[in-house]
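Have a look at the structure that comes next, please.
One protein chain is absent from this view; the other protein chains keep their places.
Let's look at chain A:
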Amino acid sequence: MATAVKRKTIYEELREQGVTRREFLKIATAITMALGLKLKMVPTVVHAMETRPRLPVIWMDFQSCSGPTESFIRSYQPSMQKVLFDMISLEYNGALMAGSGTAAEEHILKIMNEYPGEYILAAEGSLPLLPGALTIAGRPAEETFREVAAKAKAVVAMGSCATWGGIPAAKPNPTLARAVTDFVPPGVPFIRIPGCPPIGEVMTNTLAHIVIFGTLPEVDELARPKAYYRHRLHDKCQRRPFFDAGLYAETFNDEGARQGYCLYKLGCRGPTTYNACAELRWNGGLSWPIQSGHPCIGCAAPNFWDEAPFYARVVQLPGAQTTINPERVGAVMAGALAAGIAVHAAATVIAKGRIAKKPDVKALKDIEIGQ
C-alpha cells in the first residue's frame, strides 16, 4: 500500500532550501569532521548526501524520563534543524510530533508499510514485564515495540534505560523492567548508545553515520559504536596527570578541588566508564561532569545504579589505557596494574614530602569519604 512518495536526496533538499553548491560542500566537510573521519573522506560523504533521501526514524519512548530526547535536541553538530529537516524524517516522537492518539498510532503503521526495512527505530526507556506497568493506546508497550522493531532497518537504543535497563531495572526492579534490546526480534541489528542521558552529538552522529554511509557504524562487543565508546574516561581525562601524580581532591572545596586535582577519592567512576564525555564534552564542548568538579557516576556503564554509593571509591581500578579490547584487558589486568598504581601513587605522595598516614592501598578499598 505504499503511496508514491517522491524521495529526495539530502543534496536536493538542501539545494531547494537555497543552499548553494559551495555551502553544501562546507556542510559535508563539517559533517565529515564531526564523524571523526579523515578529510579524504569528504567526497564519500558528498556522494552519500547527493544520493540518499532523508532517513525515516520512528522514536518511541517507554519507561523513560525523556532525557535522551532532550539531550538529542541539544546537539550542536549537526544542529537539530539540520537533523530534523535535512537528514532524517522524524516520523514519530512523543515529545515533538504534532498529532496525538489515533493520528499518531496510524502514522506508525503507515511508515512501517511505506518503508519496511528502511526506517530506524530509536527507543528510549526500558520495557516492563509487569502487567499494566506501561500501556500505550491501551496496549502493552512491549507488544508494539516488537512489531515496529521487526520491520526496522535497525534498532538504536538511546540511553542507559533502553540499553541496560537503567534506573527502572535498579534494585528492587519493581516493574520487572528490561532493556529494549532484550526484545529486538532475531535478525534485526541493534546499536546501544548508553549514557544517562547520552551526549546529544553521539546520538545525532550515529544517525548521521547511517544516513551518510548507508551502513551501521562499527560497534564493540556490547554493540556500542566504537567511535564514542572505545576508551575509558580515565584515559582521556584532563585531571589524569594529577591521578598519576597522586594528587587528589579530598572534598568539594579544599585546595585540591580548587587546583583541579583528581576526583578519584570522591568516588569518580572515570576509570571504569566507557563514554565520549572527555573527548566531545557536553553542550557544544563546553564542559563535562569531571571538569565541572563532580566525580563521574558512571552513567554509561551497565548496572551503574546498583554500584552506588557514588561518593565511595571503587573497589577495582582497571589498568592504563588500551585500544585493543578495553573490557577484557581491563578485567584481566585490573589486579596487577591497580596495585602498581597504588604503589606509584603512594610513592609520589612521599616524594612530595606529604605525610601519608598509611600507604595508599586504602585507595583500593570500598570505603566512604570522611572515614
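Things to note:
The working rule: contacts are C-beta pairs under 8 Å (C-beta built on N, C-alpha and C of every residue); 3 or more make two chains touch, one makes a residue touch a chain; residues count from 1.
By definition in this document, contacts and distances are computed from a predicted model.
One chain of this complex is left out of the view, and of "ATP-binding cassette domain-containing protein", "Hydrogenase", "Peptide/nickel transport system permease protein" or "Energy-coupling factor transporter ATPase", the protein name its UniProt record gives is "Hydrogenase".
The chain that is not drawn here is touched, among residues A:41, A:150 or A:257, by A:257.
Note on the undisplayed chain: of the listed residues A:28, A:45, A:121 or A:134, the one touching it is A:134.
Remark: the residues of chain A touching the chain excluded from display are 5-8, 13, 16-18, 53-54, 56, 61-71, 73-76, 79-81, 84-85, 88-91, 93-105, 107, 128, 130-141, 166-168, 170-177, 196-197, 200, 238-239, 251-253, 257-260, 277, 282-284, 286-294, 297, 299, 305, 308-311, 368-371.
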